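Missing here: one protein chain of the complex. Every other protein chain is in place.
Right after this comes subunit A.
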Amino acid sequence: MPGHARPSARRFLEGRGRYVADLSMPGMLHAVVVRSTEAHADISVDASAARAVAGVRLVLDGGDILAAIQPPPIIWDVPGQRRSGLRALAHGRVRYVGEPVAIVVAESEAIARHAAALVRIAYAPRPVVASIDQALAADAPRLYDDWPDNVVASAEWSGGEPDAAFADAPVHVSGRYVSGRVSAHSLETRGVLAAYDPAQDGVTIHSSTQGPHQLREAIAWCLGVAEHRIRVIVPDVGGAFGSKSCPYGEEILLAYLALWLRAPVRWIESRAEAFVACAPGRDEIVDIELALSEDGLILGLKALITLDKGAEPYAASVGAAWAGAMMVTGAYRIADVHVATRVVVTNKTPTGAYRGYGTPEVNFALERALDDAARRIGIDPAELRRRNLVPPEAMPAPSATGLLLLDSGRYEEMLDLALDAFDYRARVGRARAERAEGRAVGIGLAFYVEPTNLGPSALCGMIGIASGGFDIATIRMEPSGQVVVFTGQTPMGQGVERVLQQICAAELTMPDEDVTVVHGDTQACPYTAYGSGGSRGTGIGGSAVMLAASRLREKLCAIGAHLLGAAPDDVELSQGGVQVRDDAARRVSIARAARAAYLAHDLPAGMDPGLDARASFDPATLAITYGVALAEVEVDRETGLVNVRDILFGHDCGRQINPALVEAQVIGGIVQGIGATLYEGLDHDAAGRPVTRCMRDYPLPFAADVPPIALVHLETPSPFFPNGAKGVGESGAIPIPAAIANAIRDALGDTAGDAVNRLPIRPESLLPS
């Protein structure tokens, strides 16, 4: 349909989406997970009453799976990091509220729930570690008896001579910046339907996941089942945002249950469970120090990134902190840098990946600190940034630590574009005038860089990712001339299926509707090394499709040339046909060439019959998307409520294959960023018990909370990708917290105090104490 960014989305409007909870099978059983209600305790489990309930088929606790289910693999697996050894069910000891203790399988969900309530867990409480500070205290209780402390891993990187730079610099600023624990909160919770597959003596798992191949690997590893007997199918995914990127214990358990019971078993996470069991994100403290010259040049940066992992490393492990170390220098030229990371365990739900994954946390710190520096030096904050941005002619530009390569971009041009579009000067003046009248109005900005197109496999190895970073695509042209693309990428609303369709159709000069895309099935689809995360769908998955399509095109052209009696070099593919260059009269349609490939009566000598192609794509570098966010806010001095009046977002993700989908990603990310800045937080009491347990306690932004948002774009293709595209999935969420916090600081002046350094910035924190 003309004017529709994603025509296949129509089924969702009709109520024909198919999510895991919509699937059922004959004889399907229902699983309910029994979870710890204590943050730290030794436990004993008595499931006898639950087992006795009519209709209950099986109850397993941690002791029952010790031999059968191994601890899951770690995806960010850095040298020397400590492991929890935890399995899918706790055994003898629990370490967070929400930790799975037992699983009940019954003939109906109601019976399973009833029986689950009868599983008795006796708790002998242990002292609780509820915060990073408590975890690091000298006499802290330890979560793992065989660890010397509560630290999973730590590391440091240096470039240049940071100590010397700091000693010589006239201006120093420093601060502690806290990004609170938040929930990705996809509207669809997690869910799994696992079924025994008698034909393969294997198991088929339907799961709401971002990484079908990664899930298959984890199941194979944990259960000792060969990968070819495991089939992961991903139905429609109702949002994910990183939280469904790493395998979970429940997915492993369900696969085990289906194999054990030789029956289909379904588990659907309740919303209350999601708040304690679906990996949250952020929960990081960044201490940052900047050394500057009198005229605002950044001479040195020191940062300490401390990530609260919750109760165990989990598959995502140290990744967010390591990614933060890579990104902490941002878009700026900084010659002398020292970055340290440490990752600690506490008695809270293990954190995982969430949109931005370490980048928003360091961006918040750096961009807040730069504002303080501008104030100290007495120059405009936008000007201070301008003086330090890496210029295009310096790219590709490695950071001082060597962790980051800024591949391409026009940073200063972007800044100017955005400042103009926002009418920045005039707004700053108006805000000053309003403040003079007593209103707390302020303007703030933040520049950002986003690591996308993860990633070169060699880089993955270097930074401790236990997988590659490539994607494979296969394309099959049917005898009728239409095309099926097979990808390891997984749609979850971002529209990657649409983008891959467009890429393939463009390469083959065909109408989009002649291309279908098959995804979400490990038995049919080629391997993806990292799934749909790291903003890599278009850049990596799309490049693989483009390369495969160009191989297919070559074969089509060879067949077409043969049919036309022309030399292969003299023909080209255009508008759905192969024709002799500059001679439109000598032309065969794609359909005719395709039929010839399958008839195989008369093919060029030595050519294989059939028409398909395969390509893998492993990039040379990450692609760094970038941009700037500007915000105008007014704070109500009576209530502390922040009214975001306007947002402008400047953005460059290289070539845009589907601009409407790019815009959708940016806006969606911005609004999640607003949520994390002003509303959302997963809070705990002193005993480590989560107090945010339902949607009522976790105020997502609704439509009325969203300010006007204007976007401006540049398109600077990345020279390192065949399609020039960089990723876009995480952009919006990255600079919004700093931009809004800087605007609040501007509005309130010194009275803002420390409140603007901790997310979320809640109204009560902005009231005079």
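Here is the rule we go by: contacts are C-beta pairs under 8 Å (C-beta built on N, C-alpha and C of every residue); 3 or more make two chains touch, one makes a residue touch a chain; residues count from 1.
Everything below uses one rule, namely that contacts and distances are computed from a predicted model.
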Protein name as given in UniProt for the chain not displayed, "ChsH2 rubredoxin-like zinc ribbon domain-containing protein", "Fe-S cluster assembly protein SufB", "ABC transporter related protein" or "Carbon-monoxide dehydrogenase small subunit": "Carbon-monoxide dehydrogenase small subunit"
Given A:136, A:695 or A:712, the one touching the chain that is not displayed: A:695
Option from A:241, A:364 or A:679 whose C-beta touches the chain left out: A:241
Among A:40, A:82, A:185 or A:231, the residue in touch with the chain that has been omitted: A:185
Sites on subunit A contacted by the missing partner chain, in the whole complex: 1, 3-7, 9-19, 21-22, 185-189, 236-241, 270-271, 492-495, 660-661, 663-664, 667-672, 694-696, 700-706, 709, 732
